[in-house]
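In what follows, a single structure is set out as structure tokens and then discussed.
Every protein chain except one is present and positioned as in the full complex.
Which chain is which? They are A, B, C, D and E, in the order written, and residues in each are numbered from 1.
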Amino acid sequence: MTTVRLWSDEEAAADPAVKPVFDDIRATRKSDFVNNFWRALANDPAALARTWGSLKAVMLADGPLDPLTRELIYIAVSTANGCSYCIHSHTAAARAKGMTDAQHGHLLSIIGMAAQTNALVTVLQVPVDEAFLVKTD
Amino acid sequence: MTTVRLWSDEEAAADPAVKPVFDDIRATRKSDFVNNFWRALANDPAALARTWGSLKAVMLADGPLDPLTRELIYIAVSTANGCSYCIHSHTAAARAKGMTDAQHGHLLSIIGMAAQTNALVTVLQVPVDEAFLVKTD
Amino acid sequence: MTTVRLWSDEEAAADPAVKPVFDDIRATRKSDFVNNFWRALANDPAALARTWGSLKAVMLADGPLDPLTRELIYIAVSTANGCSYCIHSHTAAARAKGMTDAQHGHLLSIIGMAAQTNALVTVLQVPVDEAFLVKTD
Amino acid sequence: MTTVRLWSDEEAAADPAVKPVFDDIRATRKSDFVNNFWRALANDPAALARTWGSLKAVMLADGPLDPLTRELIYIAVSTANGCSYCIHSHTAAARAKGMTDAQHGHLLSIIGMAAQTNALVTVLQVPVDEAFLVKTD
Amino acid sequence: MTTVRLWSDEEAAADPAVKPVFDDIRATRKSDFVNNFWRALANDPAALARTWGSLKAVMLADGPLDPLTRELIYIAVSTANGCSYCIHSHTAAARAKGMTDAQHGHLLSIIGMAAQTNALVTVLQVPVDEAFLVKTD
Partner (left out) sequence: MTTVRLWSDEEAAADPAVKPVFDDIRATRKSDFVNNFWRALANDPAALARTWGSLKAVMLADGPLDPLTRELIYIAVSTANGCSYCIHSHTAAARAKGMTDAQHGHLLSIIGMAAQTNALVTVLQVPVDEAFLVKTD
């Protein structure tokens, strides 16, 4: 259960600060569906507008990483942070952007492998090799 | 400083359980360089062999995700887990596999965005939308 | 579902090690309500007494930070640790201590902002500026 | 060591996308000091501008939570996320905004207490009490 | 709800790559019960085989740490990583291997204590004492 109220379509349409963001979410995604994250964020219209603006710039605008790769990275971070909602929403988004079952399986193995070696490196306290450092001159 | 001893090339070459793994790391990567992670893991040859075998299967064998994408996912998980060594080593690996500065910048923005929305979703306790659930029948 | 049994009021009242702690929780909070955390901890009366004693000293006794600020900090930590129960209980406590919707919204934006810059700093591996170090002489 | 180059004042002044952000950081903070985080982010001017814009809105603009409280919340999140740089920079910022040693000590005890009860609640898997749920009608 | 389909016994029995792993899980554990984790992993038979092989080597084969101690360590990691499923499954496994209520209570106090001091050390940024470093010569 959310710690705030989820906004209905009626409430969003009646609020001059929320309406343009919900309209832009629908227009950008070419879908009438607005998921619960935005309905919860609507309680703070400034945060709603700022977060949607950043998400649009990072995840939806043109950029050097393709849309599916962006979703795979999002799932990886969300898993390490234990965000169940985010895993569900971005796995659905990755599938909508063409992720195959084989790619999903591969993603999972990479995430599991990274989690394992992260833990091993940490408990071993391995010092960074010189070869990995950025040369700045 | 590691919590175990880092094995030198001489020690590794003299140990019949460690030598074949170090040899395979060098042959597979076509490089004489063996980084500190494996030199620390060498203290437990069975763990060394098992971990290298899994890493090779997941990160280096043929698979549905390309080598650069795999490294980007690895960096994402390592960041969320706060593993400094892993961030350094896999950023170097991503660059070696062709990551441009623009792609690195994009990766960073996705990781930052995901961390932010993960936190917002968690503090809001947003319930998963029906539309995101896997249909199993 | 808990991994231990939740103690009922009857059981707590009948146990000489648990009863005084439940009595003190009720007296200190001026409320008959004892939430599930304490009913779960009751399985280990020494841990129950120690944890309640520390919580009382840190969260309820007089101190330099006011009661609402303490709850905001608690929510922030609980979010980063992904503790759903703790987010719910301390958000309710913050509201009971006067947190407005606007303050809640502001708290959320700070938590999201911190999570984002934490991730960016970590993936960038930014070195600490000299100016931030404590002077100890 | 950073995974990217830190920008010098000269480089920043010579780049038309970076210069206005560095200028605004200095003007807003009324200080010539620009810390390493922004010098690292400068490698991606769009991310630099977006992140500074959000930080300014959340941490420096007028809002319902006072400047010191915002820093205490930032330290709390940064601690739970293990971000050493962020802990140093925001502890320095909190001190600059008037945090006393007694308040710092209290903050630390709250963070430690929250981390402990977060872990206890998680390992106990305590279900959320009805009383903590938001009433949405 | 899983992000993949859970395999039934019938499906597993009909797949030549999954069947031998499910058979080995049952034979090794001397039980017909196969828990949901393996039914989810079955979607990627190579990952299923690799993960079960590692788990068997680490958790079930002879080794210097006894079976109950291994489960206590697993619960500790799973708690810090916030993995609800893992806490439930390994708490059940620990009980099956003889964990008493008193040992469970003690485990919980150690986990809570460690979480608290981890947070305190992190927010204090305590430098490692010389005495704790490994001597490597």
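FYI, a residue touches a chain if its C-beta (ideal position, glycine included) is under 8 Å from a C-beta of that chain, and two chains touch if they have at least 3 such contacts.
As the structure is a prediction and not an experimental result, all values here were calculated from the model.
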With touch as defined up top, name the shown chains that contact the chain not shown.
A, B, C, D, E
Among A:Leu41, A:Ile111 or A:Val128, which residue is in contact with the omitted chain in the full complex?
A:Ile111
From the list D:Asn35, D:Thr51, D:Thr91 or D:Thr117, pick the residue that touches the absent chain.
D:Thr91
Applying the definition given at the start, please give the residues of chain D touching the unseen chain.
82, 87-88, 91, 101, 104-105, 108-109, 112, 119
In terms of residues, what is the contact footprint of the unshown chain on chain C?
1-6, 46, 50, 54, 57, 128, 133-134, 136
Interface with the undisplayed chain - residues on chain A:
75, 79-80, 82, 84, 87-88, 107-108, 111-120, 122-125
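The definition used in the following text is that only the chains that are shown with their structure count from here on.
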CA centre of chain C versus CA centre of chain E: separation in Å?
28
Contacts with two or more other chains occur in chain E at residues 1, 3-4, 50, 82, 87-88, 108, 112, 119
